[in-house]
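Excluded from the complex is one protein chain; the other protein chains are retained at their positions.
Presenting chain A:
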Amino acid sequence: MQSLTNRATPVDRRPMTFAEKLYLPAIAKGMGITLKHLFKKKATVNYPEETRPFSPVFRGLHILNRDEEGRERCTACGLCAVACPAEAITMEAAERLPGEEHLYREEKYAARYEINMLRCIFCGFCEEACPKQAVYMSETFAPANYQRKGFIYGKDDMLIPHPQKQIKENNQ
């Protein structure tokens, strides 16, 4: 039979010599190998304390972005929901009232914006579809929850903190 690689070696079928039959040299060799591993660098990452850095193209949980003045960018156009192959995104639009100009960037905004993280396949199409640069995928991942409804992320889970409020709070 033609060998698939050039690394193939024939099996050694010679009968064992006396030293080999004793097994003790082989055992000593094996114990040497395991002893070496005792001092090797551990491959483990201490997960909650240390996290492995992701590549910049990693697509994790979604965030809803704000503009420079802290207003929500999303205008509830629904393009992300249309682009979503898993149909994980639902939203309800509402009209901006007078006096709310500091909250929402455009006349229309998302009163309710939910992503079902159990359905989401993290393809990133929502990010690409968004014309307002409102939805981004972050580098955090894998939420844990005891109930299915805990995986439906609302606006309060995804909206990034208000930049100016955050500064004020930090100064206090």
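Just so it is clear, a contact is a pair of C-beta atoms (placed from the backbone, for glycine too) under 8 Å apart; a residue touches a chain by one contact, two chains touch by 3 or more; residues count from 1.
Criterion: contacts and distances are computed from a predicted model.
The chain absent from the displayed complex carries the UniProt protein name "NADH-quinone oxidoreductase subunit H", chosen from "Aldehyde dehydrogenase family protein", "NADH-quinone oxidoreductase subunit H", "Cysteine desulfurase" or "Cytochrome c oxidase subunit 2". The residue touching the chain not shown here, chosen from A:Met31, A:Val82, A:Leu97 or A:Ala111, is A:Met31. When the missing chain is restored to the complex, the residue among A:Arg7, A:Lys42 or A:Lys149 that touches it is A:Lys42. Taking the complete complex into account, residues 27, 30-31, 33-35, 37-38, 40-44, 46 of chain A touch the chain not shown.
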